[in-house]
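Questions regarding the structure given below will be posed in turn.
Just one protein chain is left out here, and the rest sit where they should.
Right after this comes subunit A.
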Amino acid sequence: MRMDALFIFVCFLVDSALSMLFPISYAPDDFIFIASLGFCALVLTLRKYQLLDAVLLAGCFGLFYDFFYANTYLINFILYILIAWLVCIWRKHMTETIFESIILCITTIFVKEGMLYCIMRIMDQTSLSVGEWFVNREFLTLTLNALMVFVLVSMIRIKDDYLLSKEKRIRKEEKIEWMKYLSKR
């Protein structure tokens, strides 16, 4: 889990770099792109975990996003936990192909952004209509994040392969140690 958490943290940092390269425009009619590489990495990682681990990991990163990115209190914490719960429900019906990974990421980004939009509308912090929200904020975000998921899935597979090979090495060393122990007997 530590390696997964570190990987997700690095993806959030990459989001910071991407937000510098694609700065958000505050003009109402402009299209904006919100980099969600960290969120996608979180969602793709949560698939492997049980419900409690997934919820706790998502909660931690939600708090992290609240305090260090969005400067809010518990909004993203709650949203991330809800998303983790949804992913744990859906994962039973999914495989780990790239196509399904893209669909999962787009859907979770859409759900998260949609819930955030509803909260902003309820708290009267935005007057964007649904159409404007979808066209100006979501369209470009979903499209470009879908493209980035290709890269992300490859990176996750490389990371998993690395962890697997590391574990195999450990197991192999344990086996050798056990053989040595047996031979001494």
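By definition in this document, contacts are C-beta pairs under 8 Å (C-beta built on N, C-alpha and C of every residue); 3 or more make two chains touch, one makes a residue touch a chain; residues count from 1.
As a convention for this text, contacts and distances are computed from a predicted model.
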Can you work out the missing subunit's protein name as recorded in UniProt? Choose among "Stage V sporulation protein AB", "Cell shape-determining protein MreC", "Carbon-monoxide dehydrogenase small subunit" or "NADH-quinone oxidoreductase subunit F".
"Cell shape-determining protein MreC"
Residue, one of A:Cys60, A:Val135 or A:Met155, that touches the chain absent here
A:Cys60
When the complex is taken as a whole, what residues of subunit A touch the one chain not shown?
1, 13, 16-17, 19-21, 52-53, 56-57, 59-60, 63, 66-69, 71-74, 77
